[in-house]
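These notes are about the structure you will find just below.
Here the complex is missing one protein chain, while the rest keep their positions.
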Amino acid sequence: MSNRPTLDELFEHRVTYPDVDAHERLGRLVGLGDHKAQLTKILALLVNPLGLESWAKKHHPSANGIVGSILRRPPLVVLAGDVGAGKSELAETIGDAVARQERIDITLFPMSLSTRGLGRVGEMTQLLSAAFDHTVTEASKLKSASGKSRGAVILLIDEADALAQSREAAQMHHEDRAGVNTLIRGIDRIGNARLPAAVIMCTNRLRALDPAVKRRAADILIFNRPDDTQRHAVLAEPLKQLGFTKPQIDALVAATGTTKDRAYGFTFSDLTQRLLASIVLDAYPANAVTAARAAEIATSMMPTPPFLEGSK
Amino acid sequence: MSNRPTLDELFEHRVTYPDVDAHERLGRLVGLGDHKAQLTKILALLVNPLGLESWAKKHHPSANGIVGSILRRPPLVVLAGDVGAGKSELAETIGDAVARQERIDITLFPMSLSTRGLGRVGEMTQLLSAAFDHTVTEASKLKSASGKSRGAVILLIDEADALAQSREAAQMHHEDRAGVNTLIRGIDRIGNARLPAAVIMCTNRLRALDPAVKRRAADILIFNRPDDTQRHAVLAEPLKQLGFTKPQIDALVAATGTTKDRAYGFTFSDLTQRLLASIVLDAYPANAVTAARAAEIATSMMPTPPFLEGSK
Amino acid sequence: MSNRPTLDELFEHRVTYPDVDAHERLGRLVGLGDHKAQLTKILALLVNPLGLESWAKKHHPSANGIVGSILRRPPLVVLAGDVGAGKSELAETIGDAVARQERIDITLFPMSLSTRGLGRVGEMTQLLSAAFDHTVTEASKLKSASGKSRGAVILLIDEADALAQSREAAQMHHEDRAGVNTLIRGIDRIGNARLPAAVIMCTNRLRALDPAVKRRAADILIFNRPDDTQRHAVLAEPLKQLGFTKPQIDALVAATGTTKDRAYGFTFSDLTQRLLASIVLDAYPANAVTAARAAEIATSMMPTPPFLEGSK
Amino acid sequence: MSNRPTLDELFEHRVTYPDVDAHERLGRLVGLGDHKAQLTKILALLVNPLGLESWAKKHHPSANGIVGSILRRPPLVVLAGDVGAGKSELAETIGDAVARQERIDITLFPMSLSTRGLGRVGEMTQLLSAAFDHTVTEASKLKSASGKSRGAVILLIDEADALAQSREAAQMHHEDRAGVNTLIRGIDRIGNARLPAAVIMCTNRLRALDPAVKRRAADILIFNRPDDTQRHAVLAEPLKQLGFTKPQIDALVAATGTTKDRAYGFTFSDLTQRLLASIVLDAYPANAVTAARAAEIATSMMPTPPFLEGSK
Amino acid sequence: MSNRPTLDELFEHRVTYPDVDAHERLGRLVGLGDHKAQLTKILALLVNPLGLESWAKKHHPSANGIVGSILRRPPLVVLAGDVGAGKSELAETIGDAVARQERIDITLFPMSLSTRGLGRVGEMTQLLSAAFDHTVTEASKLKSASGKSRGAVILLIDEADALAQSREAAQMHHEDRAGVNTLIRGIDRIGNARLPAAVIMCTNRLRALDPAVKRRAADILIFNRPDDTQRHAVLAEPLKQLGFTKPQIDALVAATGTTKDRAYGFTFSDLTQRLLASIVLDAYPANAVTAARAAEIATSMMPTPPFLEGSK
Partner (left out) sequence: MSNRPTLDELFEHRVTYPDVDAHERLGRLVGLGDHKAQLTKILALLVNPLGLESWAKKHHPSANGIVGSILRRPPLVVLAGDVGAGKSELAETIGDAVARQERIDITLFPMSLSTRGLGRVGEMTQLLSAAFDHTVTEASKLKSASGKSRGAVILLIDEADALAQSREAAQMHHEDRAGVNTLIRGIDRIGNARLPAAVIMCTNRLRALDPAVKRRAADILIFNRPDDTQRHAVLAEPLKQLGFTKPQIDALVAATGTTKDRAYGFTFSDLTQRLLASIVLDAYPANAVTAARAAEIATSMMPTPPFLEGSK
């Protein structure tokens, strides 16, 4: 018991929603409206299952079977897609939307990378078990006798493929297989106890996820690179602050999309982490940013190549 | 002895038939009539071998050899086929049909995923042995001195390929090989003792099953994706409850079959777990479900791709 | 010594010939006449080497070298070929023919699957050594001072490829290599001591056998799927007992051969284990078997696909 | 604690800037001006974050969000590209430019090759952790309460691919995976504590770097082989000292570029380590260097072939 | 010392030449005249190095360098080629020719297959070392102070590829590598001490031999399948003893060569071990052998397929 991992070892920077920062970040996630809505609904039902029953009673009074079937879905959502497409950002902020809608506190437990362990046999399993133990303990406190719980917990597993690799891959290690089993058991524990908790897994290797894990997903949301509208929404505000005109902004939006030289545009993080930073650092410390130089930088920068799952 | 795994560790949610829930679920398994009938007969003979002898005496009095040969078949049935085709659902509910037909109690022991162990050498073998020990112990209590037993046990091994991988795969580990041997010995123990017990294995990788395991199968039932009739049977009732008309239901049945864009339709679980849930959640919480929107959702949703055994 | 494996652990259901059941089963092995004759002769010479010398003295008095050369061949026969082609059945029953011809008792030691061990280093070697120790001990008791022994032992190794995998496969494990060496030494021990014992190995992966093992084989008998005559011989009697007419039997014989849709017919075990059982169970419990329904079943049933050695 | 690796074991020849030797070497790095400028800026911001804020206040007073976003970038820069292209040379000397610009002392901690460990399980992780511990300890001492720190630390990880191999490579060992995690945690520790420290990783296998590591890079600078101008800058001075005329120098610059026989020219180190040395040694000890013989040597020497990442 | 392997464990059936049986077997090796002569000379020189010097003195008095160079060649000969081509047979009998020519006793130490060990780390190395220890000890006793030794030892390593696998194969195990080193050291020990001993290695995978081993071979003799003359020489005598006429013998010689259906003929061992035995057993016990039936058997029998090194 003494060497049981602590909360700080298991989880990176826990967040409790509503949270102003998350609210803002979620607001900046342009173009992911459908995913936001669907994820909010799924998570909200875990907190407040009575909501769906009331709805059914009102709109479809004879639909008795289907509501139960939906509420029995396992508490797992998989966010899958290309790198930098906003999966992690949405996963880290969606709790705010649910918290505000359902007027309760929601806590995010982002599973630490270190949970993957150091390769000692049995360690990954132990760490994963501990993570689910904490999640179950916290969520149990929040469950109310009546329908709506007093709060909820989201367990976030980023880069989930490392933990839940498909058994189709013949050379899978026993250690990894044990990780998959612990995951499945953990999800089932939450689901069976009808706790106000959900697991969100992010992956850019959907195909590598174990079928038994995918089968447990209530939903699998697919993410793509940002289109013109989305890139505009990301770039417009900071560029305006730097003094860019609308045509200058549009030029950068175009330059960061697909071009005749490459079949893919910039990712969300290419735009925010790399492009904007390079434009600023290029001017710093001597000059002000100019639109002409920014266009040059955008044109010469290569977006992150897509993660080619098929090439493996 | 002290660290021998307990019943709860070995088996997930044991079920004793007759069981109302299983009865209903079995009833909803439309289009699997042949498999139901065949599986019921095979299991029934294990409980009541006198039945076949009486039948032969009545219908084929001179067929003395063949009856014995059938009764000597090993107590193993393999359910093989695509994901979401109803294998697990049938395996988990067929016991109800047998229990009602033979008027005895039947208990299902669904082997827990954790039985696969954590990768410690010898662990998988030990867990499998324990599972068969429990099965044999329980079945022995139920065997009666005369022909018909007082009850029966079904040991269910889902995703069996992980335990019984073919030795054709050169890189098979010793641990896995030991698992295969324990399986074979377990099946033989039940068969040799003529216990009222059967093993059902489900797999979507029939080719990956060890030939020595396949050779022991009394029967191998192949499952495919639902055809139009089967999809209609699944969708009709819940959609009717939601207020759909017959033509609206037919449209959804068509939309979930093979289309000109893809060579495969929805699986059973695509229909029940994903499509119906998405239709409801799309409307929830503000609106009622409409057939037009449901059709849109069905058209934009991709069915689970088939598990491509050949691509490995 | 205490953890030395017992006879029961090493060998499955030992049989002593002459044995009525084996006699009958051997009799049912239609179309394998050449293999029966050759195997009987090889085994008989191990028991009674004087037979060949008398024969040579009578028929070929000047053939002095060749007789010695034949008697010096290692006591190993390999039965190779497709699954369900009768290899195991012949191996398990041929002892009866030899026992009756030579008028002595012969004991079959069928090496248990568990002899493959649980993957512990050195275990396979230890179990194999023990198996050969038992074989040598038993055979030594039976050897007589004069030419003809008082009995003989057959050590049967089914699915031998697992034990004797070719070193051509680069990734062969040391454990497996040790198994090959123990096999070779065991065969040489029997041969050098001129004991009345023989080893029969069955495999459906002849190419995977280690060349050093194949080189030691006195003979390698190749088995194929049953042809029309053989299938008729298998099906005629039970079908007649079920009331089928000759044309109806012939129809089933044809339906189970190669067809325009597939390049291979039913195996021996497809016929006896699967087809006949399905025909009976289809009728049971309500109806009598009919030839029309039997034909339908035979047509819709797929024979076991050949074990494609080349595809590996 | 006793077997904790010492500073001397962890780091090769630590350097404190400003340093005359580094200053000269950095000066000789012709043609890498852009990389020099960018790297200097990134490192300078870690030491003096107030600089960027002052700049923004002056040039872009309304750009409040973007500055914080840049300052929050992880303290990691990746230098990637072909062998001998100057990556290591720049990494080992850039600290001098930053030290002079910001008028503080900067210490380089070049991670020793031995940090990769001897293959004992857990060793690489332990050594890496120790390296980050030392870095964090030293940097913490230098952090000032106000904006600008009293000094800074650069942790240099050369040939970083060995430590941070991509998890896309299926056969990655647990030991390596643990190394990746330790790296990521170490970078995050420095970043979260806002310490005046940066990590520079050099690699000629950018693709092999783990995506989670690449994602944390504030910037990835790509290095190529020297072009004509760069080769001239490297060769002109030493050749002039040896008495070469300008046309003779130009001839050697041309001879060491791409030719019709090969698609790649000499690397920086081909020029300095191999070509100049061969020209001198060819003359030594009997003769003086001649331009004619030097041209012959340059023509007959093969440049180092590019590291073909794609060929793996 | 106590667990040092004994002579009987290390070597199978040691033979001392001159030996009548070996003499006869060597005599039957038709068509291998060149190999016989060359191998005899090489081995003879190890026993009696003065022979070559006398010869040179007589025929080439000024050829002083070349004789020493030949006598300094390592005491290793590799016999390589297809299975059943007579490599082992020649290796096991050539000692007789040398013993008779040089009028001394020669002992053959055929390294036991068990020398390959059971896979325990270090075991193969230990066994090989022991084998060379024995060889060196025995040969040392036989070395005389003057030129010609009183006897000689031949260490035979059959299927040598298993021990001396090429390091070109990337996945070679340390254990195997250690085996190669022990071999090389052993050969060098014999050579350096100028002992009357030689090592003969047989392999059907010449390419798999480690280059460092091949480089040490004084000669590499390549073996092919028998041609018409060789097959006739093998078959003529035993068939004549069975009463065959010359045309009947010729027919069998032709039937066992290449045919229009296959690109390869029978191996030496196919002829002696399999074909002749089958002809006799087919007649035994009731009939005499007839040429007609023998021709049928030869036509229906398949020769051993060549060991396809290239296919790996």
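The letters A, B, C, D and E name the chains in turn, as written, and every chain counts its residues from 1.
One rule holds in what follows: a contact is a pair of C-beta atoms (placed from the backbone, for glycine too) under 8 Å apart; a residue touches a chain by one contact, two chains touch by 3 or more.
Nothing here was measured: the structure is a model prediction, and the numbers come from that model.
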Among shown chains, those touching the left-out chain: D, E
Option from E:105, E:219, E:250 or E:296 whose C-beta touches the chain left out: E:219
Which of E:7, E:63 or E:292 contacts the chain that the document leaves out: E:63
Of D:108, D:153, D:242 or D:291, the one touching the omitted chain in the full complex: D:242
Footprint left on chain E by the chain that the document does not show: 38, 41-42, 45, 51-52, 55-56, 59-60, 62-67, 69-70, 73, 121-122, 125, 167-168, 170-171, 173-175, 177-178, 181, 184-185, 211-212, 214-215, 218-219
Interface with the undisplayed chain - residues on chain D: 83-84, 113-114, 116-120, 159, 161-162, 169, 171, 173, 175, 204, 237-238, 241-243, 269, 272-274, 276-278, 280-285, 287-289, 304, 307, 312
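Heads up, the rule we're going with is that only the chains that are shown with their structure count from here on.
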Taking each chain's C-alpha mean as its centre, the one farthest from chain E: A
Superposition of chain A upon chain D: rotation angle, C-alpha, nearest 5 degrees: 60
Cα-centroid distance, chain B relative to chain C, in whole angstrom: 34
Chain centre separation in whole Å, for chain D relative to chain C (CA means): 68
Chain centre separation in whole Å, for chain D relative to chain B (CA means): 59
Residue numbers of chain E (touch at least two other chains): none
Chain-level touch network, classified as line, ring, star, complete or other: line
Pairs of chains, among all present, that meet the touch criterion: A-B, A-D, B-C, C-E
